[in-house]
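All protein chains but one are shown at their positions in the complex.
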Amino acid sequence: MKQEVAKATLGVVLIIGLSLLFMWKFQGREDVISVIAMAFLFASVAFAWNIHALSGVVSLGHAAFFGLGAYGSALFAYYFKVGSWIILLVGGTIALGCAVVWHLFFEQLRGGAYTLATFAAAEIVRVVVDNWDSLTMGSSGLTNIVVLFSGTSEFYLVTMVLVIIAFLIHWAALKTCWGLQLRTVREDELAAYAIGVNPPRVRMVSLFVSAFITGLCGAIFVHRVTYLEPSMVFNLHISAMPLVFSFLGGRFTTMGPLIGAFLLYSVDQILLSPFLPSTHQAVYGFAIVITVSFMPNGICAWLARIPQNASG
Amino acid sequence: MEQFVQLFIQSFSLGSFYTLLALGFALVFSVTHILNLAHGELIILAGYVAYVLEQKLSMGLWETLPIAIAISVVSLMVVVSFVLHQRRLSELHSLIITFGIALILQNCYLGTFSANYRIIFHKSRYFSLLGGHVFISSVQLYLITLSLGAIGGLYILFRKTFIGKALRATIQDRFAAQMAGIPIPRMQLLGMVLGGIAIGIAGPLYARVSYLHPAAGIEPTIEAIILTLFAGMGRIRILLAGGWLLGVAETTTAYFLGSQWREFVSAMVLVVILIFREARGRENSV
Amino acid sequence: MNRFLIFFAAFLMFFGLSFQSRVAAGVIKIGAINPLTGKLAKHGIEIDEGIQIAIDEFNEQNGNSGMVVELERRDDHSAPDVAMNQAEQLILKEKVVALIGGYVDSLVGPVSVVAKRNRVPYVASASLQSRLTQGKNPYFFRVSCMNGVTQPVIEFLLKWKNLRKVAILHASTPGASEFARTVEKKLKVSGVDVVVEEKARAGQPDFSPFLLKCKARGAEFIISAVFFADHLVLVRQMREMEIPVKGYIGPWGVAYESFIKEMKNMAEGLYGLTAWLPGFAYPGTEEESRRFVELYKKKFGRIPTSTSMHGYVSARVVLEAVRKAFEQGGVFSGPDLANFIRKTKLLTPMGSVEFDEKGDPRWYKQMVVQIRRGKIVPVHHEHSDAEN
Partner (left out) sequence: MFLLIWEFEIMGKGDPVLYVRKLSVCYGRRPVIFEVTFSVTMGQIVALVGPNGAGKTSILKAICGLIRPVEGEIIFLGRHVEKLGVYDIVRLGIVYVPEGTSIFPHMSVEENLEVGAYLHRENLSGRLDYVYSVFPELKDKRLVNASALSGGEQRMVTIGRGLMANSRLLLLDDPFLGLSPKATDRFCEAFHILREDGITLLVAGQHVRRLLSAADWAFLIENGHITLTGAGKDLLKNEHLQQVLFGKVSLILPGLGFVD
């Protein structure tokens, strides 16, 4: 355990160190900084998604949390004329509220049924937001949303803090006692009952934490982009992206989702797009296929040489 | 009154269309446990093949079908065998890897067929019912008969032939099937061939009902995933029932509440049925 | 752990090496961001190609004066965060002096924010939503606007004899929703009943419930503010089900050669809107229009669309400002360029282009066209008399 704590500390130091290094190296190159910041943001979503996935179910509906977080905080800022950072928490809380409803209805579902139900649930949220014109402006969308971050560096630092928090919770979900509980729940629910773990509660906590972080990410995202319409946040792309990032990075490694998001997002944005404006998607596809073929447990596991047959 | 009959016809042809889109996916998933996200892209490929044949050689639906089927079978086999030969294979792995393949395919189509939207123009024949107030077009008839035919054919294959029973056994319990001496690779091959045939039928119809576009594959893939997960492994008849249910739900919602609530009701129906099925499953197992 | 360190070192080197931007002396760079892949690729590519033609033309005309413009093209995957990243990259890494392009408001909006933050002018090629220009952004301009689409439609419909009932269907995007709302309000004021008003997600496979409802409620005219692909399905179903309407108008997506090519005789009689047609340019610009079509055909092997013309015009606006800046000493600062753009007075095949204080075009107006015998024919427009 002590060793793991040391590793986590090392991880945090590494993230902070590298972030500051990048900030120093790319002074005046806000484009790079902002891409890395976006990568941090999506890495946090990936961490959040994986915290939930570690309880043994795959969600394809995290766009609902992301979008509700974005809508919640943007609308709160709009109606109550609030321009402080509190609104980010409002976004997270509304996503949490959605998670409570999910938990009430989907608690019994597992496997494919759960995945399908979450996907459908995200669709329901989208249609409601899209049609509730009087509250959400519907498909007209929101423009000129309050900008919370005065500059790119501020945005960068905020996402850095966010990713560190997400990293620590994700680390806890793998290495601490809670992590062990999650593991028993994902591997054998009956056995978990037998050793005194309460699977519904463990699963619920992971869902709530995951939803809150995802909602927070959505809120931060919208105050950066400053434009919002339903199909922008409530889409399959947002739901599937964390899955791809955590999978390629390594689902059972503490750093996996971050590495996955960082490599896939920033390399695509910074290196591929300029040179291959219309074929970079194919290269992206090849990268995914090759990574999964040669590193079936993800880049991080491959780097740390975790044996390929250890899945737990 | 005629309105509702017409609505009914529309629902059933739409439901049959959904079933046809899902059939190939469901077969591949049941036999090989691969969630093929490139499924829609393969349907689009079959559609493009039919489109080119129709443009260059002015072939009709029935003439293009065999060629589209042949190409779909081969391309599905290439994709699925590639995934099957991965060192590690779980459903999630297959999901991600076929997602990558789908991206590559989309880009290939963009290069080959350009970003233009394409449809196969068809001169529909109409058949009037109920004294001429209700119409059914030939494409709708194709949709309904082909989906019924495909499901019926599969039903006979699964229930009446020896190889079909072996395939069903493989779907239900792969380990037990292996113990019974059923060669799993051969069954997977059979699953791919059947899935390829289904995709080859769906493609040319897709080009007639909807439109072709390099990025259009996502819609049929989503539809296929929904229906397959909804029906469950190897339950081919439920697939048709599910398709019809969705078709009726969507069409009636769009009629009575407006098109904007379409996805809402179909998603609601899905969630409710999933929860109820789960609850019933629990009761039964106790 | 070794593997990790090697990877780490390679990663740092990779990042360190790849950031040398390469700006040759005397070259002025302009950035274009469009959806080149994904669902919106068709129109994104059309805009992109129109822009390329404008740049080529400019370089040919001004080659000997030592002014060379280079175009940097980027894909936004139809995702707003990507559009922002690419815009920022173009400005900071490639040192572009201005941005052009963009299709759909959700992608134009975020780019305009980046333009404002970095004080670089951005001229959007296709953007409609009115609220987008109300944020007091002095660096944001666009060559199209909502009024130029709604007005001709309303005028056209009100001239129609005995029009009592219309049905409106629109895509669930901000631009289409605003269009539908505006048209509905105006029509109601003028005593026309809107019997069906609906919104649909783009990419739906079936519109028959909407059509049946139109039939049941006796709609005489369908206004369908959906995208190209949805028209393909909608029109086909309308023809198959023999919905008895007098007319069908699609503000975007109908007046395209490729639409007629796919729909064949089903497209007969449909109304659409367009700002420009290959054989039908604003009076006084016939020569330019002809040259554009020729260059386009030579470079891309097909006939340009009205969307390409939007790209071309937006690029022309920026290039004109660049020329002025060059003539006045060759300093391409953002505020200066934005000022030049604000003072633009340009006659283009799409009409004359001038901007108001919000950055919207003053004179932008599309014309109503009809598809007759496989040809797109203007039926209602301001300058038709001059042409005939």
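In order of appearance the chains are A, B and C, and numbering begins at 1 in each one.
Assume a residue touches a chain if its C-beta (ideal position, glycine included) is under 8 Å from a C-beta of that chain, and two chains touch if they have at least 3 such contacts.
Everything numeric in this text was worked out from a predicted model, so none of it was measured.
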Touching partners, among the displayed chains, of the absent chain: B
Touch with the omitted chain, as defined above, among B:Leu141, B:Ala169 or B:Leu189: B:Ala169
Touch list for chain B against the chain that is not drawn: 162, 165-166, 168-169, 172-173, 175-183, 234
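In this section, only the chains that are shown with their structure count from here on.
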Gap in Å, rounded to a whole number, between the CA centres of chain C and chain B: 35
Distance from the mean Cα position of chain C to that of chain A, given in whole angstrom: 34
Residues of chain C touching at least two other chains: 37, 172, 199, 201
Interface hub residues of chain B, defined as touching at least two other chains: 106-107, 110, 260, 263
Residues on chain B engaged by chain A in the complex (per definition of touch): 86-88, 92-93, 95-97, 99-104, 106-108, 110-111, 218, 222, 225-226, 229-230, 260-261, 263-264, 267-268, 270-271, 274-275, 277-279, 282
Sites on chain A touched by chain C in the complex: 25-26, 28-32, 34-35, 38, 130-131, 138-141, 143-144, 147, 221, 224-227, 229-232, 237, 269-271, 273-274, 277-278, 280-281, 302-305
Chain C-touching residues of chain B, taken from the complex the two chains share: 3, 6-7, 10, 14, 17, 106-107, 110, 115-119, 121, 124, 126, 135, 137, 139, 209-211, 213-216, 219, 250-255, 258-260, 262-263
